[in-house]
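Worksheet: the structure to be examined is printed underneath.
A single protein chain has been removed from this complex, and every other one stays in its place.
Take a look at subunit A:
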């Protein structure tokens, strides 16, 4: 079993804590004068999503978490699972509702997506920072309103709803930032 000690800790490193894989967000070495040294470590629990600051004794050992991030192609959903394929090995994995979470709204068949696997099972998905999708539904737009202040909601082919400028019409392709869900430009 591979292990890390706190001396190996770096941001992004993943290890097992309380039976759950965690990723290190931030790590600080604390050694007040003489005496025991500690690591104050901010960790992200990858299953529950919690972010917690933990205190470890310097030198304590932790099991390396078998967590892998792979770019995969989204294939389809059967209603219960979302299926992804590794474009190199053609191996397929199925992600449940918890794993796809909120990001399900960005999934478009054949699009590439980063899948985080824990012991081979998907635990989360991350869409590309920017996606290009077709607008499938939006109001025709209010003629004469050129203030451009509010915009209007538009539904994309993946099902996501984003606010777009009034001039955007059904059938147009637009570029969207998936991190904040904001319209970037026409594509």
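Methods note: a residue touches a chain if its C-beta (ideal position, glycine included) is under 8 Å from a C-beta of that chain, and two chains touch if they have at least 3 such contacts; residues count from 1.
By our rule, contacts and distances are computed from a predicted model.
According to UniProt, the chain absent from the figure is "EF-P lysine aminoacylase GenX", selected among "Multidrug ABC transporter ATP-binding protein", "Aminotransferase", "Spermidine/putrescine transport system permease protein PotC" or "EF-P lysine aminoacylase GenX".
Considering the whole complex, the residue from A:4, A:56, A:82 or A:118 that touches the absent chain is A:56. Touching the chain that is not shown, out of A:29, A:76 or A:167: A:29 (per the contact rule at the top).
The omitted chain makes contact with subunit A at the following residues, 7, 28-38, 52-60.
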